[in-house]
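For chain A:
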Amino acid sequence: MEQATTPARTVEPFEPRLTRIGAVDAVALEARAADLAKRSIKRGSKLEALDLIVRMIDLTTLEGADTPGKVAALCAKAMRPDPVDTSVPSVAAVCIYPTLAGEARRRVDGSGVHVASVATAFPSGQSPIAIKVAEARAAVELGADEVDMVIDRGAFLSGRHAEVFDQIVKVREACGPAHLKVILETGELGTYDAVRRASLLAMAAGADFIKTSTGKISPAATLPVTLCMLEAIRDVHVETGRVVGMKPAGGIRHSKQAIQYLCVLHETLGRDWLTPQRFRFGASSLLNDVLMQIRTQKTGVYESPDRFTVD
Partner candidate 1 sequence: MSRLPVKKTYKLFIGGAFPRSESGRTFVVDGQNVALASRKDARDAVRAARGAFARWSGATAYNRGQVLYRLAEMMEARAADLAAVSGGRDEVERSIDRVVWYAGWADKLAQALGGANAVAGPYFNFTIPEPTGVVATLAPDEPPLEGLVSRILPALVSGNAVVAVASESSPLAAIELAEAAATSDMPGGALNILTGRKAELAPILAGHADVNAIDLTGANGDVAELERLAAGNVKRIVRGMPAGESLWEIEPLVEMKTVWHPVGV
Partner candidate 2 sequence: MAELEPRTDGGLEWTYAPAPESRAIVSFEERYGLYIGGETIEPRSGEWFTSISPASEEPLAEVAQAGPEDVDAAVGAARSGFAAWSELRPAERAKYLFRIARIIQERSRELAVAESLDGGKPIKESRDVDLPLAAAHFFYHAGWADKLEYAFPNRRPQPLGVAAQIIPWNFPLLMLAWKVAPALACGNSVVLKPAETTPLTALLFADVCRQAELPAGAVNIITGDGSTGAELVRHAGIDKVAFTGSTEVGKAIQRELAGRGVPHTLELGGKAANIVFEDCALDQAIEGIVNGIYFNQGHVCCAGSRLLVQESILEPLLGKLRNRLSTLRLGDPLDKNTDIGAINSRAQLDRITELVASGEAEGAELYQPACELPERGFWFPPTVFTNVAQSFRIAQEEIFGPVLSVMTFRTPAEAVDKANNTAYGLSAGVWTEKGSRILWMADRLRAGVVWANTFNRFDPASPFGGYKESGFGREGGRHGLEAYLRFEG
């Protein structure tokens, strides 16, 4: 297989040198995540946390039935989530299929909302590499400034790790200036050991973000798997100085859960990572729950879903 050239952005030596892979004890990891989930957040600070969560959301629609009309509605919601309260900020990005990147770009251009397109035969990744690379390049040409790719799980699970690595390097190159998120599809990997190995591999190959899931299978994001990936990010950061972001996606529907993710993030990587530049939520229904909570924090009254737009 042809070796990819080292992309300009990465600073590691050409040979993929992974941070110590090691092992992950599942029982202890899950216990630690459960413990962190019990951290309490002060009522007075809840509003800031909810505001941050909105700013971290990649508002997502990834359906076969997506149309320009659907994407237009999504973008309107992304730019102005709460029709009534204009102090509610925009989300971080919209996340769509490549064919809709153009429409999304037209809609959000100038608003600060990014356009993240999936690519590489999302969600399965079961396509020849040339096509996956071409798709990534096309997504960027069509208007995406972020690309969410999937790793080749077939290659990973059959032990062809170098091939997984090479694919990421090639896609990274094809993305050019766009920033690359690498989806591990943790729900298919079977063990936290595998999640850690895939995380380290993706980071060595040049990922700007590592992401848990496509959201198309269950389990999607969980607190323990997020903790596992954040620990891998920490190890890479300590060893090489590289900053890699993290994105849990799928299954995060309630503000309370999102706040738990922020607690795990804070406890593992510290406050420098509490920013949309380094952490995103891949979500759709989460946004409305956060908006409801924001309004409740401001008015003191429990909200009804009827009073928030469905997009």
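Candidate entries met the following condition: all candidates are chains of the complex that A comes from, given by their letters.
By definition in this document, a residue touches a chain if its C-beta (ideal position, glycine included) is under 8 Å from a C-beta of that chain, and two chains touch if they have at least 3 such contacts; residues count from 1.
No experiment lies behind these values; they were computed from the predicted model shown.
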Which numbered candidate, 1 or 2, lies in contact with chain A within the complex? 2
Show me the residue ranges of chain A that touch candidate 2 in the complex, using the header's touch definition. 20, 22-25, 27-29, 31-32, 38-45, 48-49, 51-52, 55, 231, 238, 262-263, 266-267, 271-277
